[in-house]
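One structure, as structure tokens, below. Some questions next.
Apart from one protein chain that is not included, each protein chain of the complex appears where it belongs.
Coming up: chain A.
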Amino acid sequence: MALKKTDSSKLLMAVCSSVPISDLLDRASQGSDKLHALSTIISQDLNSHFPPIGQVIMPRPSMCHTSSLQTPSDKQQTLQVSESDLLSLARSLLQAWSDPLLMGPAAQTISLLPFSGGNDIGQDRISQLINFNFLLSCFRRDSHKIDSFLKVLRCRATKAQPQMC
């Protein structure tokens, strides 16, 4: 009986061919592209409500909650990172943003977010907006990181198809 089982499982493995990595990465990078596009549009829309001078001098309350993650900071560094490391970085970033309100030291500042249901007194509202804007900028940056890493991986996986790069 056990022998038969392994035979059938082997047979299943032979019949089900795996999806090529290039296809998976292509699909993933399409998703990250959309994600980054959305975050860009939203943060630009929010910035348009501030006076131009306010955008520039806006204080940063703290570091992004994902700052602790060591990511490459230019093209050369990025291309030197191995594929598995790039993939794990992308995955960690995505995981960090699955529920950002729980993560890191920024959690205290985020408590002032509009939807926390607190009192809307003038001063609070501005700080709420500032904090929310800050959160969005962190998200935009991280989504761009994820997008860039996946696209580099996709290009590496499709050596035969230069149009994918």
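In this text, contacts are C-beta pairs under 8 Å (C-beta built on N, C-alpha and C of every residue); 3 or more make two chains touch, one makes a residue touch a chain; residues count from 1.
Basically, contacts and distances are computed from a predicted model.
Trainee: One chain of this complex is not shown here; going by its UniProt record, which of these names is it: "FAD-dependent oxidoreductase domain-containing protein 1", "Galactosylgalactosylxylosylprotein 3-beta-glucuronosyltransferase", "Gamma-secretase subunit APH-1" or "Prolactin receptor"?
Mentor: Answer from the UniProt record of the missing subunit chain: "Prolactin receptor".
Trainee: Going by the contact rule already stated, which one of A:17, A:48, A:76 or A:98 would touch the omitted chain in the full complex?
Mentor: A:76
Trainee: So which bits of chain A touch the chain we can't see?
Mentor: Within chain A, the residues that touch the unshown chain are 33, 36-37, 40, 53, 55-58, 60, 71, 73-76, 78-79, 140-141, 144-145, 147-148, 151-156, 162-165.
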